[in-house]
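This report concerns only the one structure given below.
Excluded from the complex is one protein chain; the other protein chains are retained at their positions.
Per-chain numbering from 1; labels A, B and C assigned in written order.
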Amino acid sequence: MFDKYMIMETGFCNVFQEQEVIGFQLQARLPYYRGLGLSMVEDIRITVDGNAVPREAIRFTTLGKTYSLEEMETEMVGRWEFGEVATLTINQPGGLSSGQHEIELVEQLRISYLPFPSITKDKKTLAL
Amino acid sequence: MFDKYMIMETGFCNVFQEQEVIGFQLQARLPYYRGLGLSMVEDIRITVDGNAVPREAIRFTTLGKTYSLEEMETEMVGRWEFGEVATLTINQPGGLSSGQHEIELVEQLRISYLPFPSITKDKKTLAL
Amino acid sequence: MQTKHNIKRGVSLYSFQEETFLRKMSLEDCIAKASELGATGIQVVSEQSMPGFPHLSDAFYAQWHEWMEKYGCTPVCHDSFLDTKRHKGRNLTEEECVESVIRDLKHASKLGCSVMRILVSTSPELMEKCIPYAEEYNVKMGIEIHSPWHFDQPWIQRHIEVAERTGTKHFGLIPDMGIYTKRYPRVMKDRLIRNGATPAIAEYICEAYETRIFCEYVIFEVRSMGGNALDIAMAESLRHNIWSNPKRLLEYMPYIFHIHAKFYDMVDDETEYSIPYNEVIPYLIQGGYEGYLCSEYEGNRHIQDISEVDSVEQVRRHQAMMSKLLGEGQ
Partner (left out) sequence: MQTKHNIKRGVSLYSFQEETFLRKMSLEDCIAKASELGATGIQVVSEQSMPGFPHLSDAFYAQWHEWMEKYGCTPVCHDSFLDTKRHKGRNLTEEECVESVIRDLKHASKLGCSVMRILVSTSPELMEKCIPYAEEYNVKMGIEIHSPWHFDQPWIQRHIEVAERTGTKHFGLIPDMGIYTKRYPRVMKDRLIRNGATPAIAEYICEAYETRIFCEYVIFEVRSMGGNALDIAMAESLRHNIWSNPKRLLEYMPYIFHIHAKFYDMVDDETEYSIPYNEVIPYLIQGGYEGYLCSEYEGNRHIQDISEVDSVEQVRRHQAMMSKLLGEGQ
């Protein structure tokens, strides 16, 4: 429904900690037509220039709270609201090189009234 | 519907002409619940002990008339009647060796009200 | 329950297809049996029961009528086909289709049948073209409402529009009682299990069918369960089986002049395993249906691999059930 809006074109950057690059960030939205409890966000898969990021390296931040994907699985209060821009932080020492990168984002949702998982993909080339 | 009745257990034999074995015969029925015009019998495939018989080698005889499969394609009068035992004669000099043979018979029919061909199979071990 | 009505019982000789195929019963045997079981109407799939069709001799028709008299039966319905794909590589033209329908109308008329079954796949446009001939030969053409079609299905609604618009008395509907399959037929399930379907999955499919879960969800679920090819085929069969609303018989009664009383499995003299005739026949009575209910047994194909098929016994039970539900002998 909102597939093409999943990856934001803004906010793509490396993340610094004490002047060291510890990873990178991108901004993302749900492709679904309502907000969803975090326990139903089954998976977020990120590929940079064709290389998959490990699931463990991903942190999800919405409304000021940060979760690992594993923590999200049992999160019964937090929600990813409709149209809400969340931050995906990928722990990757050294981050990404400057220049263009092809980012692919897959969001897999557990929608109760569907017998199958909802799997949606967006792909954009972003500049760092 | 009548798949298991397609190959008759009787009438399996070698065919002689002037004391030479020129082929073999088996008796067969349609698996369908009505008779069908011969032009709609799209194909008859026979395998003996795993070896396919060439389509050109097959002759089909019903109600005293004999056809090649190609002739059947344009036959607008003759019918393979419901439950009617037809003779399939396979032109194969030397025929089959005596003893048991595994016969597989596939009949492919063009049924006008179905969007796909009706393909039915029977397999029997017959003794010569 | 209202019991005054003018509904008659018949048998489709299609019911004896196993015995006919195996040459255990002749056409005369079939008619004699139908009569013996209390039926007064005869429905026939001519291309099954009459070798040589459509080239039948006057002697054959004379014989047919002798049998009808001898066994006290009325010819009711000829089930016709339309071989639109007769020629390899091209469909019949519309003209050729009309010719084929006329051929069958003539045959039905010679048999003395007042009704002719038209396959549900036949188009409303073609039917409209054929109406004058049906009127000429005085044979009513009825579109078979066969599962998964049902009265409200848009293709059928297009046919009903033709009947309404033309106002003819010679075109209407022949519901096949298979559209009232309330439970998944036991004989189909058991056969599928014998062929390799997984018993627990087959059980799930039957329950899901009774729960009325959307068939596509059941198919998906069976795939998720790791169902084998036969499990998936069984789940996909839900696309073709329906329990439709029997109330609709009342609304469309003006267009119904014949009924295929399809059945798969008579458990005893009162119960068809999957089709609740007791929930359907009352609407026929209430709606003032005046035609025949012709027993149409279609269970042979599901049991022939493990048992001798006894179509006569199945039809006997079915006739007994209908007789009771019609309040005969009360």
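Simple rule for what comes next: a residue touches a chain if its C-beta (ideal position, glycine included) is under 8 Å from a C-beta of that chain, and two chains touch if they have at least 3 such contacts.
None of these values were measured; they are calculated from a predicted model.
Asks: Specify the shown partners of the omitted chain in the complete complex.
Replies: Spelled out, the missing chain touches these shown chains: A, B, C.
Asks: May I ask which residue of C:Thr93, C:Gln157 or C:Asn195 touches the chain that does not appear here?
Replies: C:Gln157
Asks: Among C:Lys169, C:Arg186, C:Arg248 or C:Lys324, single out the residue that touches the unshown chain.
Replies: Hidden-chain contact among the options goes to C:Arg248.
Asks: For review purposes, identify every residue of chain B that touches the missing chain, sorted by number.
Replies: 115-116
Asks: Just checking the interface: what residues of chain C touch the absent partner chain?
Replies: 148-150, 152-155, 157-158, 211-214, 216, 239-240, 242-245, 248
Asks: Please identify, in ascending order, the residues of chain A that touch the omitted chain?
Replies: 1-2, 4-5, 29, 33-35, 37, 39-40, 42, 73-74, 76, 81-84, 110-113
Here is the rule we use: only the chains that are shown with their structure count from here on.
Asks: Counting C-beta pairs in contact, pick out the pair of chains that comes out on top.
Replies: After counting contacts between each pair of chains, the winner is B-C.
Asks: Averaging each chain's C-alpha atoms to get its centre, pick out the one most distant from chain A.
Replies: B
Asks: From the mean C-alpha coordinate of chain A to that of chain B, what's the distance rounded to whole Å?
Replies: From the centre of chain A to the centre of chain B is 62 Å.
Asks: I'd like the Å distance between the centres of chain B and chain C, where a centre is the mean of that chain's Cα atoms.
Replies: 30
Asks: What whole-Å value do you get for the distance between chain A and chain C if each is reduced to the mean of its CA atoms?
Replies: Whole-Å distance between the two chain centres: 57.
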